[in-house]
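These notes concern the structure reproduced below.
In this view, the complex is presented without one of its protein chains, the others remaining in place.
Think of it as A and B in the order they're written, each chain with its own count starting at 1.
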Amino acid sequence: MELVVSDLACARGGIPLLEGVSLRLDAGAALVLRGPNGCGKTTLLRTLAGLQPALGGTISCPPDAMAYAGHADGLKAVLSVAENLHFWAAIHGQTGVPEAIAAMNLTDLADRQAQHLSAGQKRRLGLARLMVTGRWLWVLDEPTVSLDAASVALFGSVVRAHLAGGGAALMATHIDLGLNEAQLLDLTPYRARAHAPDGFDEAFL
Amino acid sequence: MTTTTRPSLWEYANPVKFMRLTDWLLPLVGWAAAALVLVGLVWGFFFTPDDFRQGSTVKIIFLHVPSALMAINAWIMMLAASLVWLIRRHHVSALAARAAGPVGAVMTLIALFTGAVWGQPMWGTWWAWDPRLTSFLILFLFYLGYIALWSAIEDPDTAADLTAVLCIVGSVFAVLSRYAAIFWNQGLHQGASLSVAPGTRMDWAYKAPLYVAMTGFGLLFLALVLAGTRTEIRARRMSALMTRERMQA
Partner (left out) sequence: MIALLTRDLRLAIRAGGGFGLGLAFFLILAVLVPLGVGPEGRVLALIAPGILWVGALLACLLSLDRMFALDFEDGSLDLLATAPIPLEGVVAIKALAHWLTTGLPLVLAAPVLGILLNLPGPAYGWLVLSLLLGTPALSVIGAFGAALTVGLKRGGLLMSLLVLPLYVPTLVFGAEAVSRGAQGLPAATPLLLLAGITAGSAALLPFAAAHALRINLR
């Protein structure tokens, strides 16, 4: 189980953002992406998750290995916390909803509809979803947005448990999750040059 | 890239080469189209005998049939260009499909309008829910949807992809609609004006100018699509330059 990315180039809205990105992630490891706003962290994560095609390079990863958590949590407002999780567990053919609820400290809210949760509570629910996907690699885009300090620590421990269980995590975050073992990767040097070899519109110049 | 030196048609899918080619080709096609349309129409309107049954009204055929022909051919060309875009991802082909949309829509409108003008004295009504008329009206709606989808999506490649999918699905449903319309109402429209079957219904005095007009309309369509594609390419070139500037900043 490993993720190997070599010489990846990706674009957002037809504009090349990153090129030559190479990284490797083994089981039990965590990698934190850094870089200024707009440098392409989200684009890179979406490309890795298979939501958009890469401009170039290769991504090698076992199939159905990634669980993606983006800016939106994918929650249904009129479903309760437990129902939301049960749905995602069923989609992934997994169980373990009570454990996920307990791990993200949502036990008291289990029967509450998602529309009545606070922003931080919604975020916790969105992150609890990762635990019922049964996926090995967690791809996290700013997972700590709207979490308080205690919840950040809680999530940090959840990620650590996931790593200890042979999982891996790739995340874009500016907040220290307390994962001292995590490697850092600064994306700034990978910014695409103006003359990307196969940029979308280059053919027109 | 291929190492063969044999020139391939696909090379013109490169926008720069396409622009270079059409630099001299477009005026040629344009003038030929203008000449043929003019000759065909003048010949057809003024130098053909009146029909013994339909009188001089029949002469609108020289406008009606070529535009109807191009209305359908434009869609077929869009379908082919969409398939090329989806399979080989040549930008020129997507842009040519986009350029063909409005041209085809206008051709359909001309066919519908001239049909109404012809139908009024012949059938005593401007509009009848005849299968052919109905099919053309539905075709016009398909054109509208296609054009609207192109203009609604900002990202050019997304727009090209989605309109190509719509064009393919739309083609199937356009054919289905045609048969549905025939099933629904066997109409009063006369049979096809030109036919390769024996016992042709039209005299050469009519056919010759009609063929000229049809060729003229075909070239006119080609010229308009080439001009439209050139405009689209220039627009894309502009946005590409702006992107480059932004990235260098």
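Some points to look at:
By our rule, a residue touches a chain if its C-beta (ideal position, glycine included) is under 8 Å from a C-beta of that chain, and two chains touch if they have at least 3 such contacts.
Small disclaimer: the values here were computed from a predicted structure and weren't measured.
Of the candidate positions B:141, B:208 or B:227, contact with the unshown chain belongs to B:141. From the options A:15, A:32, A:49 or A:106, the residue with contact to the chain not on display is A:49. Check A:26, A:64 or A:148 against the missing chain and you find that the one touching it is A:64.
Residues of subunit A in touch with the missing chain: 46, 49-53, 64, 66-68, 70-79, 83, 86-88, 90-93, 129. Touch with the hidden chain on the side of subunit B covers residues 138, 141-142, 144-145, 148-149, 152-153, 158, 161-162, 165-166, 168-170, 173-174, 176-177, 179-181, 183-184.
One rule holds for everything that comes next: only the chains that are shown with their structure count from here on.
Across the complex, subunit A is touched by residues 14-16, 91, 155-157, 233, 236-237, 239-241, 243-244, 246-248 of subunit B.
Note for the complex: subunit A touches subunit B at residues 13-16, 192-195, 199-205.
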